[in-house]
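This part shows chain A:
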Amino acid sequence: MPRTEHDTRPEGAADGAAPPLLRVENLHRHFVTGPPRNRKVLRAVDGVTFDVRAGECLAVVGESGSGKSTLARALMRLVEPTGGSVYYKGCDLLALSGREMREERRNIQMVFQDPYASLHPRRTVGDVVREAWRVHKDVVPKAQQEDRVAALLRQVGLPEAYASLYPSRLSGGERQRVAIARALALRPELLVLDEPVSALDVSIQAQVVHVLMKLHAELGLAYIFISHDLNLVRLVADRVAVMYMGRVVETGTAEELYGHPAHPYTQALLSASPGRATAVDLDDVLPGAVAGEASGPAGTVGCPYRTRCPKARDICATERPELGTGAHPSACHFPAG
Partner candidate 1 sequence: SPGGDAQAGRTGGSAQTLTIAIPTDPTSLDPCDSQAADGVGTLRRNVTESLTDVDPGTGKVVPLLALSWRQENPTTWTFKLRPGVKFQDGTAFDAKAAAFNIKRTMQPDLGCLNLGNIPDPFTATAVDTTTLRVVTKGPDPILPLRIGWVDMVSPKTSMTAKTSHPVGTGPYTFVRRTPGTDMRFKRFDGYWGSKPQAREVRYVFRSEASVRAATAKTGEADIAVPIALQDATEDERTRSYTQSRVFFLRLDTDKPPLNDLRVRQAIGYAIDKKNIVTALMGRTGKPTDQMVAPTVNGYVTGYKGPAHDPAKAKALIGQAKSAGVDTGRRIELISRNTLFPGSSDVLQAIIQNLKDVGLDIKLTELDDNAYKDKIHATNSSGQPVSMMAVSHDNAFADASFSFPKYLSSSGTVSTIRDARLDSLLRQADVAAGGKRAQLYQRAARWAYERNGAIVPIAEQFSLLLLSKGVDYKPNGLTGIELPAAQVKLGR
Partner candidate 2 sequence: MSPLRDRSQPAPGSDRVVDAAASGTAPLLAVRDLAVDFATDRGRVSAVRGVSFTLQAGQSLAILGESGSGKSVTGKALLGLIDPPGRVRGAIEFEGENIVGWDEARLNTVRGPGVSMVFQDSFDSLNPVYSVGSQVTELLRVRQGLDRRVARERAVALMRQVGIPAAEERLKDYPHQFSGGMRQRMCIALAIALRPRLLIADEPTTALDVTVQAGILRLVRQLQRETRMALIFVTHDLAVARLVASEVAVMYAGRIVERGGIDDIYRRPAHPYTRALLASQPDTARSWSDLRPIAGSPPDKAGIVPGCAFHPRCPIATDRCTTEEPDLRALSADRLSRCHHAEEVLDAAH
């Protein structure tokens, strides 16, 4: 298991004895799209359930449009979910009023994919970080803010002098570290990382991953780490959830999932991932991949993956496979292994 020497997570947290830090239950987010006459319901997040335990890093993988970002935004209530519940330490976030939710935001923070877009271009790095304390006035008293900004910047590996710079002067990796510092400013317990490194060059990506994992280890932060890079996820995640068309199709510890992928989609993803693939096996990768996108059948009947699935049978078209419970559940009628 890809655990590091920095991991100081308390023993036993993973075995389910304690209540989870965050519990997402049957979360839905549907979008109504299309012209007025021809409305379509797009099930961007379609009944997602998972737990995140304190100090754990849960990775969410899936191809573009599978609903990863919508999931992140829905559980943060940046878009209002259309159904389900999100319990943070047992308290349902979706039932909170606007004011209460704003208070609760201290505990869950987010880092976005694009470091070029997520920082206000007309605000210095220091101001970006301080903004959090302007919103939540009691977190850090005015007098200490200066020191705290410096400390945060150091924590993410940036020199203090950066506090007076504008984001336009920084490289992508540096910006992403500023975004992380901002997320940390409120001392959250859970960070939602929506593809925090996929906009970055591989060389810079490593810098940010280092910072993130160090914080994960040192502060005992829990992560929801969204990514499409399976190679990277393998390195950072404790557990992995695979999403396909708004649904989680398989979860499990990183070790299990990479070693024994149960769902055909997970298998296809892993085989298409260039790190593992060689020039030879590229040719017999994922037959559905030629068709490209996740253009599965709409509706609530049957398995959404069946049109691309090499194992599909009649039952796949009529019965929707449910994600079971247990350590390594997968939503497939014919799971491998």
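Selection rule, in plain terms: all candidates are chains of the complex that A comes from, given by their letters.
FYI, contacts are C-beta pairs under 8 Å (C-beta built on N, C-alpha and C of every residue); 3 or more make two chains touch, one makes a residue touch a chain; residues count from 1.
The structure displayed is predicted, hence computed values, not measured ones.
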{"item": "Interface partner of chain A in the complex, by touch - 1 or 2", "value": "2"}
{"item": "Interface residues, chain A side, partner candidate 2 - complex", "value": "2-6, 63-64, 171-174, 201-207, 209-210, 213, 228-232, 234-236, 268-269, 272-279, 282-283, 285-286, 288-293"}
